[in-house]
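Every protein chain but one is kept in place in this view of the complex.
When the chains are written out, they are named A and B in that same order, and each has its own residue count from 1.
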Amino acid sequence: MKRRTFLKLSTVGGAGAALAGCGEQTNQLIRFIPDETLVPGVATWRPGICTLCPAGCGLQVRIMEGDAEVIRNGQAGVVKMGLAKKLEGNPQHPVNHGTLCARGQAGLQVTFNPDRVRHPLKRVGPRGSGKFAEISWDEALQELLTHLSPLASPGSAHSMAFLAGPLRGQRRVLIERFLSAFGAAQFVPFELFDDSVLRAANQLSFGRDQLPTFDLAESNFVMSFGADFLGTWNSPMAQSVAYGIMRRNRPGARGKFVQVESRMSQTGANADEWIPAHPGTEGQLALGIAHIILSEHHRSPEAAGAAGSRIEGWHNGLPEYSPEAVAWKTGVPPQTIMRLAREMAVQTPAVAIVGGAPLAQTNGLFTALAINALNALLGGVGKPGGLQFTPRPPLPGHGSSETNSKGLTGTSVRSLAQHILSGQARTVESLLLYEANPVFATPATWHVKEALESVPFIASLGHFIDETSVLADLILPDHSYLESWMDDVPESGTTAAVVSVAPPAMHPLHNTRAMPDVLLDVAHRLGGRASQALPWKSYEEMLQAALAPLAHSPSSITASSPDDFWTKVKDQGGWWSAKGSAAPERESAAHAVPALKNEEAQFDGPAPGYPFYFLPYASQQFFDGRHANLPWMQELPEVLSTGMWGTWVEINPQTAATLKIEQGDLLEVASRHGSVRAPALLSPGIAPDVVAMPVGQGHVEYGRYASGRGANPIKILAPDVERTTGSLAWAGTRVSVAKAGTGELILLSGGPTKWSQERVRR
Amino acid sequence: MAAALVIVASLCGVRAVRGQTFLILAAGAEPGAGPGVPPDSSVFTPAHRSFLDAVKEYFGIQSTPVQPIAFTHKIHLQNGLQCTNCHAGVTQGPNAGYPSITFCMACHQAIAADKPEIKKLTAYAANGQEPPWQRVYWFYPTAHVRFQHAPHIRNDIACEQCHGDLAQQTVAVKTKNLNMNFCLTCHKAKGVSVDCMTCHY
Partner (left out) sequence: MAHRWGMVIDLDRCTGCEACVAACHAENNIATVDAAQAANGRTMHWIHVERYWEGEFPNVRARFQPVLCQQCDAAPCEPVCPTYASYHNSDGLNAQVYNRCIGTFYCADACPYTARYFNWFNPVWDKPLNLQLNPDVSVRGVGVMEKCTFCIQRITAAEIQAKAENRDVKDGEVKPACVQSCPTAAMVFGDLEDPSSQVSRLAGSMRATTLLAEVGTFPKVIYLERESSHANE
């Protein structure tokens, strides 16, 4: 007897024999007839568009056949269908060139998330209770029409509002057309990290109301003021691809990279020189550098053109910004300022980047204009190695006369909330909600939740229940972005004009409908102006019609017929022109806008009681909090802290020692407007007078992985806004820190108390 | 014997997962990998559903499948069909696959439509359903085998070498024990890789 057989027999004796041979049908589930035929086990690749952040990367979706549990006509069963198994970047796409970030990779867990809304829901409990009952699509649409029809009559005194994330492309066109059918409708775009300050500044400096694109691949000197451009800001994949080239793809030339910020970001960790400046003084530092460049005659003030004229004293050589004066304000030594200015002036092409916290101050616009002026002075605007703008595709609705960021009667969430709460009774009768979560991502002092609670009717068109959509009376769940027709017009990240288009990569898993198709259906049922404005039967038809003019614009696609063009666009994942930068429109910017004086950032909370600058930052895992429901992101160690599954308060070790705070202690971080608790993380990469917290956790109502985990730093922020643009000054609050007990910190390395004793490199 | 029992006992333990109980025993169930997936569960786990399942797997016992329709390979092959007509995946990828009912109905709309088994087929199609075909040859997920059909077909390994002569079978039955010895005998004879990583990953 073989040893193996002996072991097996001796284990349970002959019991096994009794089990053999009993015939059974092991899988009794009903199998539905599949809608598509795929070769089992063989992957096919379909184009897609990433919607996990506003960068607009192109995707390749790996589709393989699998068994999905579905419900059809009320019957549960299994169907073979093509399932997304992996997301990669689309190698042809001009923005991300085949790469995809961690958050984008985790997009699979959006589609397959167990907490997705699987069918239309109607609220049955009190508002906000989260109690919903399943209804049919017919009932849901009927319910929606009941509330919208009265508002569609031209003389309606009541209005409706559409609160949505930053939509681009034809989805935006569709919503604008849809709203035009209503007597009084307002579009309320909302995004926490909205960059509208930078757009406004670019409009003033360069005549482009648009986020910039940086030609880092050709740069020899990059100075970033607070922008986490390799992590979460603007177009991180495009910028990372270019960064790799800047560092190592050019034999003999390795671009230098300097980062200015008060808390080391993932991007800052890669800098050759990391310069902590006092929060809110970044603009002054930029002008201090410009002062040296001008006073040492490396450039003339006229070189900066209109962008320079935006700054008071520019043409006099910025006398207020001597190195000593700037050093006193910023905390950066005068020698460093002078050295950086000389390096920047000589190591051309040089480019300055600004984004993130410096613009989330009350003086954000001044800071952005100062850095724009520095860029213009360096001579890189619109040039290789400098600052460029993604050209707009030759489509109606995307011309340069119209802007990307303004809707018909665009209004901010804050003013909407003020408007509703001001007691002007029932001006907003109905609110449609789509992919925006302002209840989570606005300060408590904006009272967005209270305002929305008093709106008579709210319908959500999103596919998750979050802090905002839990207030809805009706939920008409959207397909996921892998199940829908997608399109996008990236705002930045490339010098080609791009219109991304992707057909659904897979069939829908649940009883959901794509938001654009729902709106088209509703418009059709409303009749009148709505159906005139939106005559298309499906979003696919609308997209094809909208993109048809592109067939005549030069691009990589040569097509024999309109149908052939459409097929090729779908296969490629979009349409893009050859690369070439759109020249900034300086002339249109030259209107008589008074030059801005030096402005100091105003911080909420007096320094004696609130000694620390409070810096909430866009999280590597969760961005603005929207990815907290993805388990892969929860378990991704944030690279600098290695923290997982929670929030923490980053504090300088010396400060912590003074306050007798140890790693892992529970801290209470209090502003004048509220407090949050989170464990202390001692981090050497943060200024002693700054405490920082990642944004994204602290959800109350966002599915099983996110809810009840960590703390939300946004809630305690002051209501302050940037003065000119009105966007939230999320880095403008001061806080106090006190020990409140023992917390739990989950770190990948170092253990809870051993940050200084980690394994030392080799 | 006692020691072996202790080992088995120590491997077994019951862990509650979201209100459902699974046996902790090294096991695996994968998408489309046959038995092991608790279909009524709200979670997916490679744990065995029951101790009995674990024991069966330990002894490599695979029950004889009961097919929903007495499909006869013999008649189809006699009538000139090739294996690859229905199991089209073999030449292209890892899995042979079986056709959807729409493929069956393309012929059986007309052919032998009055036979009792074909009536069953027609009834499934009318309900928008597939017959719940049961796998005849499969590996336990804990075998961690990534078998690939296509390279074998390309190297002229005939179907019957592993699946027996289906021309002689009505409802397919398992005639070969596809254990590792079976695979390795052939791999050694043909001088192809016998590295573990060729199949197990």
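One rule holds in what follows: a contact is a pair of C-beta atoms (placed from the backbone, for glycine too) under 8 Å apart; a residue touches a chain by one contact, two chains touch by 3 or more.
This is a predicted model, so every value here is computed, not measured.
Participant: Which is it among A:T37, A:S322 or A:T642 that touches the chain not included here?
Facilitator: The one listed residue touching the chain not shown is A:T642.
Participant: May I ask which residue of A:Q170, A:Q186, A:Q203 or A:S240 touches the chain that does not appear here?
Facilitator: A:S240
Participant: Of A:R46, A:H93 or A:K256, which residue touches the hidden chain?
Facilitator: Answer from the full complex: A:K256 touches the omitted chain.
Participant: Using the definition of touch stated at the top, determine which of A:P319, A:P684 or A:G741 touches the missing chain.
Facilitator: Of all options in A:P319, A:P684 or A:G741, contact with the hidden chain holds for A:P684.
Participant: With the missing chain put back, one of B:S42, B:N85, B:Q109 or B:N127 would touch it. Which one?
Facilitator: Residue touching the absent chain, from the options given: B:S42.
Participant: Tell me which stretches of chain A touch the chain missing from the display.
Facilitator: 41, 64, 66, 68-69, 83-89, 96, 98-106, 108-109, 112-114, 230-231, 236-237, 240-241, 243-244, 247-248, 254, 256, 264, 266-267, 269-270, 272-276, 336, 339, 343, 509, 620, 631-637, 639-640, 642, 644-646, 652-654, 684-688, 704, 709, 744, 746, 748-749, 755, 758-762
Participant: Given the full complex, what residues of chain B touch the hidden partner chain?
Facilitator: 11, 15, 17-18, 22, 24-32, 41-47, 94, 141-144, 146, 148, 150-151, 154, 193, 195-198, 200-201
By our rule, only the chains that are shown with their structure count from here on.
Participant: Per the centroid of Cα atoms for each chain, what is the distance between chain A and chain B, given in Å?
Facilitator: Spacing between the chain centres: roughly 45 Å.
Participant: With touch defined as at the start, can you tell me which chain A residues reach chain B in the complex?
Facilitator: 7-8, 10-12, 15-16, 19-34, 37, 39-42, 65-67, 69, 72, 77-78, 80, 114
Participant: Provide the residue numbers of chain B that touch chain A in the complex, in ascending order.
Facilitator: The touching residues are 1, 4-5, 8, 31-32, 34-35, 39, 42, 52, 55-56, 58-59, 61, 63-66, 68, 88-89, 92-97, 100-102, 125, 128-132, 134.
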